[in-house]
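Sending over a structure as C-alpha cells; questions will come in a sec.
Note that one protein chain is taken out, while the other chains of the complex remain in position.
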Amino acid sequence: MRPSGRAPDQMRSITMTPRFSRHAEGSCLVAFGDTHVLVTASVEERVPPFLRGKGSGWVTAEYGMLPRATHTRGSREAAKGKQSGRTQEIQRLIGRSLRAVTDLKALGERQITLDCDVLQADGGTRTAAISGAWVALRLALDGIHAATPFAADPLAVHVAAVSCGVFEGTPVLDLDYPEDSNAGTDGNFVLTSTGGLVEVQATAEGEPYDEETLLRLLRLARIGCAEIFSCQRAATGR
Amino acid sequence: MRPSGRAPDQMRSITMTPRFSRHAEGSCLVAFGDTHVLVTASVEERVPPFLRGKGSGWVTAEYGMLPRATHTRGSREAAKGKQSGRTQEIQRLIGRSLRAVTDLKALGERQITLDCDVLQADGGTRTAAISGAWVALRLALDGIHAATPFAADPLAVHVAAVSCGVFEGTPVLDLDYPEDSNAGTDGNFVLTSTGGLVEVQATAEGEPYDEETLLRLLRLARIGCAEIFSCQRAATGR
Amino acid sequence: MRPSGRAPDQMRSITMTPRFSRHAEGSCLVAFGDTHVLVTASVEERVPPFLRGKGSGWVTAEYGMLPRATHTRGSREAAKGKQSGRTQEIQRLIGRSLRAVTDLKALGERQITLDCDVLQADGGTRTAAISGAWVALRLALDGIHAATPFAADPLAVHVAAVSCGVFEGTPVLDLDYPEDSNAGTDGNFVLTSTGGLVEVQATAEGEPYDEETLLRLLRLARIGCAEIFSCQRAATGR
Amino acid sequence: MRPSGRAPDQMRSITMTPRFSRHAEGSCLVAFGDTHVLVTASVEERVPPFLRGKGSGWVTAEYGMLPRATHTRGSREAAKGKQSGRTQEIQRLIGRSLRAVTDLKALGERQITLDCDVLQADGGTRTAAISGAWVALRLALDGIHAATPFAADPLAVHVAAVSCGVFEGTPVLDLDYPEDSNAGTDGNFVLTSTGGLVEVQATAEGEPYDEETLLRLLRLARIGCAEIFSCQRAATGR
Amino acid sequence: MRPSGRAPDQMRSITMTPRFSRHAEGSCLVAFGDTHVLVTASVEERVPPFLRGKGSGWVTAEYGMLPRATHTRGSREAAKGKQSGRTQEIQRLIGRSLRAVTDLKALGERQITLDCDVLQADGGTRTAAISGAWVALRLALDGIHAATPFAADPLAVHVAAVSCGVFEGTPVLDLDYPEDSNAGTDGNFVLTSTGGLVEVQATAEGEPYDEETLLRLLRLARIGCAEIFSCQRAATGR
Partner (left out) sequence: MRPSGRAPDQMRSITMTPRFSRHAEGSCLVAFGDTHVLVTASVEERVPPFLRGKGSGWVTAEYGMLPRATHTRGSREAAKGKQSGRTQEIQRLIGRSLRAVTDLKALGERQITLDCDVLQADGGTRTAAISGAWVALRLALDGIHAATPFAADPLAVHVAAVSCGVFEGTPVLDLDYPEDSNAGTDGNFVLTSTGGLVEVQATAEGEPYDEETLLRLLRLARIGCAEIFSCQRAATGR
C-alpha cells in the first residue's frame, strides 16, 4: 500500500497552468500533487559565445528551490554563495532533456532560458520541472512564431519526465516524498511523445537492482508520461 | 493622470492568501496589483549565537526575486554566487520592520525566519513583503500558541509598509513599476496599526524635495497602510 | 545630559583636511569628533557600460572600515571574501547622495569614484563620509576644470549629511557611538545647501516614533548641516 | 570501425597499479587506455556531523582533473574558485557507487575519502575512477583490518563501472574520447560483481534511443565489468 | 643619480607616530617618505585552535591597501571578494617577521593581530609595515605588562625591514616607487637589532645578479635598519 493510497501505476494529480507569469515569453505553473514548480521561458536574441555566428540557437535551464519549499527550511543558495551539487545536476538534466527535442538550427540564433523554481516540494521536482518546461518553451516558441514565423517548428515532439522506484518491494510510479525518501531503487525517466528515451537514470539506494526491475520501472514511466503528454496538450493546444 | 488610471491616494488591489504553503508554519501570498510575493515563516527552536541563553527570541528575513519576476530576466543570485546590495538592503529592512513590532522576550528562545520571494514584480516588492510577512508571522505565532500558549502575545500590533512618491509632480500612493522608474522622489514608509512610525526612507531621485512633500507622502502612506491593516485582519482574523 | 556633555543641538568638532592624499585627484580627511574618514576622488575618463555613448558621466562610491577602526577588532572584509550588507547599504547611500547634487551631463563621459575609508569610528561614519566626499569631489572637479574648463559647473550646490536621534528621550544632533548604540530612534539626513532634502532615513530602534519627532530630528539636521556647509566652504573656497 | 580499431565489445587495455602513493592508506593508479586516474583512500577516525554517535561510517569521494589532462588546457577549478557542475555530478556518482557496496555499519565510525584525480583524460574518467576507487578502498580496509580486525568485511562485493554508447550506429563498449565526443547515445553503468545494477545513466546526445539499445548497452557493460573485476582481483588479491 | 636626489645609502625621511589610533591596544602611523602605513595591534585573550591549551601565544598580521593609495586606483579587494596573491604573500611575511622576535611562550595564551593598512604608497610598503608593526606590538605589550606584568619581556629585540635594489646599475637603499618599478634586482631584508637576519628575499627582475651584489644589498640594509631601530626607540622609549 502506498502512503497516498494510490495504485502502483497511478500518477498524482497533474495540473499545468500556462501563462502563469505576466512578464515571461512563456510560463507554466506545474503541479504533480503537492510538488509545485514555476517554469518561465525567457527569450534572448543572442547565443552563448561558443555558438556565435554558427546559425544555431541554445536552450538552457536553471533550477532553484525556495528555502521553505521543503518540510524543514533549507538555506538559501544565494546567501550561501553557491549552488549545491544537487542543484547543478538537476539543472543540467533539465537543459539536456529539452535540447534533446529542440531543433537548435530551426530555432535560429537565440537563447531560451528555462527557469524552474520549486515553490513547494513533495518529491519529483526535477521531473515536474522538465514536464512543465516543455509547456513554457512551447508557449515561448509560439510567441516567436506569431511575430516571425519559423520555417520549421523547432519543437516537433513533446518531452516529459517522471520518477519511478521500488517502494517496499513494489515498483511504483511518480514517487512522492514519503516514498522517495524510503525507496530501494529510484529512477528518473525522460521520454518523448514518439516513444523514444532521452534519459534513464536509475540508482540503487540500498540493494543493487536487476534488469527486470529496470524494465518494469521503464514500463511504469511510459504510463506516466502518456498522461503528462495529455496535460501538455491541454495546456498548449499542441 | 497615473498610468494605471488610479487616483493619487488609491492603492492597487491587495490580496492576501494565508496558508499558501503546505510546509511552512506560517505563510502568505501577498499581491499588490501585479506584484506577487510569497512569504513563509519558519520556526526554529534555537536562536543565533549572540542571543543564546538570554531568554530572547529573534525574527529575521531573507529576500529573493525569481530571475524572471521582472520585465527582462535578471541573473540568478545563487548562480552569481552573491546577493546584490539591493537584496541585502531589502532583507535587512524587512527584518528590522518585523522586529519593531515583536516582543522578542515574549517570543522566547526561538527564531522565526521570514522568507520573502518575489514571484512577479511590478514595483513595491519590499513593501508588499513587509505587509505579507506580518501575516505569515502572525499565523506562525498562532500555531505556536495553540501548542504551548504564550503568556503575552509577542505581536500585539500590526506593521505594514507602502511606497509613496512624486510622479509627474503629484504625490501618489503605492507606486507601480512604470511610476517607480520615473518617480522624482520615492519613499518607503513602515507604520504600525497604532499610528507609529517604524521606518521612513525617502530619496530624491532627481531634484531634492522639501519638508512639505515629505509630510504629504507620509499622509498618503497612512491611507494606504490603513487599507493593508484591514486586509491583514481579514487574512488572519486578528 | 549627553555622554559627551554636548548640548542637544551641538555638533561634534568638525575638521576637514583637503588634499590629504598625494595621488588622488581630490581628497579629504574628515573628522566628526573621533570619527575619522579618509575620502579620495578618483577620476577615470570612461563610464560604466550602461552609460557608454550617452554623453553622461557617473559618480559612485565605495566604503570600507579598517578592521580596528572600532572598539573591538572586526574581521577584514577582503579576508572574509565579501562585503557586508551594512557596507553595501552605506556605499549605495553615499553614491546616491552625491549624484543627487551632480549634473551628470555637465560632468561629461567620465566616472568619479569616491572611496570612503573609515580610519577611526565613533558613530556617524556614513554622514561624515558623505560630507567629506563632497569636498573630495569638489577638488577633483576643480582639477578637471583647470585643465579643460566645464561649460557649466557640474556641482552647483553642496550636500552634507548628519545623524540625529532620540537619546534618553531627547532628540539630539550628531550621535556619537555611546549615543548611537542606545538611541531609541536613529535617523540619517542628507540635505543640500539650498535647503532641499536628498534622503531621509529614520528608524525606530525600539518604540515606534511619531511625526513630531521626525520633524524635530529634521530641524536638528538643518542646524548640523549648516555647520558642515561652512566647513566645506572653508576647505574648498567654494 | 572504431577509431582505435577495437571490436565493439572490446575494452581498452586496463592497468591497475595498487599502492601508487606513499602516504595514503590505500591507493591505485588506474588506466583505461590513455585515461589515467590516481585514486587515494584516506581514513579518518571521525564521521560527518549527521552520522555522529550512530555507529555507522561513511564513504565519500572527490574528483578533480589536472588542467592539462585534456587536449586543450582547462582552467584550474581552485583558481576559478568553484567546482563545475560536471565535477560535482561525477564526485557524487563515485561516492554513491562505492557506498552501494559498503556496509557502513560494519565499517564503524570512520570516514574514508576517495580522491580521484585525473592525470590524463581520454574519455571514461568517471568509470575508471569508480573502478580504481574500489581497489583503493579495498586496500585501505585491509590496512584497518590488519590493525583492528573487522567482525564482518565491510566490502563483501566488488563494484566497477564502464561507459557504453552508440558510435556511428553501433553499440560499443568503453568509449574513448573520439567516440565519446561523437556518440549518439552515451551511458554509464555501475555494476556489482554479483551481477546487480547500482546505477544506470543513459543519455541521448542526439536522437532518442529505444529500449532495445538500452539493453544492448547494458549487455556490453556486463562484458566490460567482468574484465575490470579480474583486474581488481589481480591488484588486491581479493 | 636617484630620482629623489638621495645618496645610494640614504633612507627616505622616516616618521613614526605612536598611538595614532584611539581604540587599538597599540598603534603606529609609519612613514617612509611618501609611503604611509597605519599599523594597529589588537589583543585577544584567545589563540587559534592549533595552539589551544599549549601555553603559547600567537602573533599574526593582515595587510591591505586603500584603493587610491597608489597612482592609479586599484580595485577594492573586499569588493572583488578575494585578497590578491601579493597581499597574502606580504601579510605572511609581516607575521613571520614579528613572530621571529617574539617569545610566544612568554606572551602567554593570547593573540595579537597586526593590521597594516597602506594609506599612501610610494614603494616599500611591506618594509614600512614590518618596521611600524614592531612599534604597535611593543606598545600593546607595554599595555598588557602595565596591567598584568610579564615574567619575561616577550619582545626582547627589535625587528625592522628595508628594501634595497640595483637601480641603473647602482645598489641603493630604500627604493621609492620610481626606483622600484625600474630596479634590476630588488630585495627585502628583515633584520634584528642584534644583527641577525630574519628574512632575505632578493629577486632578479631582469638579469640574474651575483653574490657580490647580494652582499652589497645586505650591507645597505644594515645601514637602513640601524636608522629604523633609532626611530623605533624614539617612538617607544625602548
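Quick notes on this one:
All chains are identified by letter, namely A, B, C, D and E, in their written order; residue positions are counted from 1 within each chain.
Quick note on the criterion: a residue touches a chain if its C-beta (ideal position, glycine included) is under 8 Å from a C-beta of that chain, and two chains touch if they have at least 3 such contacts.
Nothing here was measured: the structure is a model prediction, and the numbers come from that model.
The missing chain, though absent from the view, touches D, E when the full complex is examined. One of E:V59, E:V198, E:L220 or E:A235 touches the chain omitted from the figure, and that residue is E:V198.
Of the options D:L38, D:L173 or D:V198, the residue whose C-beta touches the omitted chain is D:L38. In the complete complex, the residue from E:R52, E:R92 or E:H145 that touches the missing chain is E:R92. Listed for subunit E, the residues touching the missing chain in the whole complex are 82, 84-86, 88-89, 91-92, 96, 100, 191-192, 194-204, 207-211, 213-215, 218.
Take subunit D: the residues that touch the chain left off the picture are 21-24, 27, 34, 38, 40, 42, 44, 62, 64, 66-73, 76-79, 81-83, 87, 113, 115, 117, 119-122.
The criterion applied here is as follows: only the chains that are shown with their structure count from here on.
Nearest to the common centre of all protein CA atoms is the CA centroid of chain B.
When the contact pairs of B-C are matched by residue number against C-E, A-D or A-B, more than half turn up again in A-D. One rotation lays the C-alpha atoms of subunit B on subunit C, and its angle is 180 degrees to the nearest 5. For the pair subunit C and subunit E, the distance between C-alpha centroids works out to 33 Å. Centre to centre, using the average C-alpha position, subunit A and subunit C are separated by 51 Å.
In terms of their C-alpha centroids, the spacing between subunit A and subunit E amounts to 59 Å.
Across the assembly, subunit B contributes residues 81-82 that each touch 2 or more other chains. The touch graph of these protein chains is an open line. Working note: touching chain pairs come out as A-B, A-D, B-C, C-E.
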